[in-house]
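As you look at this complex, bear in mind that one protein chain is not there, while each of the others sits in place.
Every chain is named by a letter (A and B) in the order it is written, and numbering of its residues begins at 1.
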Amino acid sequence: MIVLSDYLILSAIVFCIGLAGIFINRTNIIMLLMCVELILAAVNTNFIAFSYFGSDIAGQIFVFFILTVAAAEVAIGLAILTLVYRNRGSIDVDVTNSLKG
Amino acid sequence: MEFTSILFYVFALYFIGSAVLMVTSRNTIKAAMFLILSFFSVASLWLLLEAEFLAITLILVYVGAVMVLFLFVIKMLDIDKSTVRAKFTKYLPLGIVVSVVVISQMVLVLSAGQFDLDNSMGPVRHAADFSNISQLANDLYTLYVYPFELAAVLLLTAIIAAITLVHRKEGRSKKQNIAEQISVQAADRVRLVSSSPSKSKESK
Partner (left out) sequence: MENTYLTIVLAPLIGAIIVGLAGNRLGRTLSHSIAILGVTVSTVLALYVFNHHVLEGAGVFNENIYTWMQVGGLNMSVGFLVDNLTSVMLLVVSFISLMVHIYTIGYMQEDEGYTKFFSYISLFTFAMFMLVISNNFMQLFFGWEAVGLVSYLLIGFWHHKESAVEASLKAFLVNRVGDFGFLLGIAVLLMFFGSLDYVEVFTLASQVNGQTMFGDISVITVICLLLFVGAMGKSAQVPLHVWLPGSMEGPTPISALIHAATMVTAGIFMVSRMSPIFELSDVALTVVMVVGAITAIFMGLLGIVQNDIKRVVAYSTLSQLGYMTVALGVSAYSVAIFHLMTHAFFKALLFLAAGSVIVALHHEQDIRKMGDLRKKMPITYITSLIGTLALIGFPGFAGFYSKDMIIEAVHFSNLPFADWVYYAVVLGVFITAFYSLRMFFIVFHGESRVDQHTEEHVHETALSITVPLIVLAIPSVIIGYLTIEPMLFTGWLDNSIYIDASEHGSVVALKEHFHSAFGLLQHSIATVPFWMMVGGSLAAWVFSLYRKDWAKRIQERFHRTNYVLESLYGFDRLNEIVFVRGSRKLGDFLWRISDMAIIDQFVVNGSARLMRFMGSVIRPVQTGYLYHYAFFMIIGLMLVLTWVLVVGENPLLFLGS
């Protein structure tokens, strides 16, 4: 029998893998965004699991919206990245530090 | 061991495996591919959880649109592979430490048995012709219609924002003007100059 906690633990593990990915791949912005996608996937799994086991459709509706927002976020994030590349010539982190205090 | 349990473990393994591979890969394209694999395993897991609509939507929207977009941008931009490799091992220990800490904390919470999750929340078995879509739609268009509309507006805003950000002005791209091309004269294209041959002694 698969119980709710199994799904939650799975989701937690992948979440932390995503966090670690942010840590490890800090220099590559594309990788950063992809790790964020991973985290979002884990969280969505969490919601769906609760929706299934709790017999409440609200979890799936929430995932619906999370998908929407994630898509919008990716679009704009990549647009910004393109602009940075266009203006600076590379997306190396050393050129993207102009907010330095 | 039920068949669904086996499926769960398989897909869970795929999920975690592809996640780890994605995170540790040094090639960005490979990382994107692994992410797609992980999305497929997620979709399978959702199917197990009887969220069919969302599973398919994940494939269609996320993999079909968002990851494609990712791949476009990866190919378009010039990513220096050397910088990726250089700093990889430096932060690995810290990353592992952090993730281990967080994981253990979450597991601690979940396995403590305090929530009595296993007993209190049991899945509801539906009839075979139970439609997940209609259940979703029932609530989405009645109770949550306002957030739904807002989400639409959000997407519209994202579209406009993205386009406005990368929009180039006129003149940056080249366009053909046929009439001008036909009416061109030789003098517009060629200029004759006289130059003396080189008088260098060492010319060969």
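One rule holds in what follows: a contact is a pair of C-beta atoms (placed from the backbone, for glycine too) under 8 Å apart; a residue touches a chain by one contact, two chains touch by 3 or more.
Note that the structure is a prediction, hence the values are computed from the model and not measured.
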item: In the full complex, displayed partners of the excluded chain; value: A, B
item: Touch list for chain B against the chain that is not drawn; value: 98, 101-102, 105-106, 108-109, 112-114
item: Interface with the undisplayed chain - residues on chain A; value: 19, 22-23, 26-27, 29, 32, 93, 96-101
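Rule of thumb we're sticking to: only the chains that are shown with their structure count from here on.
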item: Intercentroid distance (Cα basis), chain B paired with chain A, Å; value: 9
item: Interface residues, chain A side, partner chain B - complex; value: 1-10, 12-21, 23-28, 30-31, 33-35, 37-38, 41, 44-45, 48-55, 57-58, 60-61, 63-65, 67-76, 78-83, 85-86, 90-93
item: Chain B residues within the chain A interface of the complex; value: 2, 4-5, 8, 12, 15-16, 19-20, 22-24, 28, 31-32, 35, 38-39, 42, 45-46, 48-51, 53-54, 57-58, 61-62, 65-66, 69-70, 73-74, 76-80, 83-84, 87-88, 91-92, 94-96, 98-100, 102-103, 106-107, 110-111, 117-118, 121-124, 132, 135-136, 138-140, 144, 147, 151, 154-155, 157-159, 161-162, 165-166
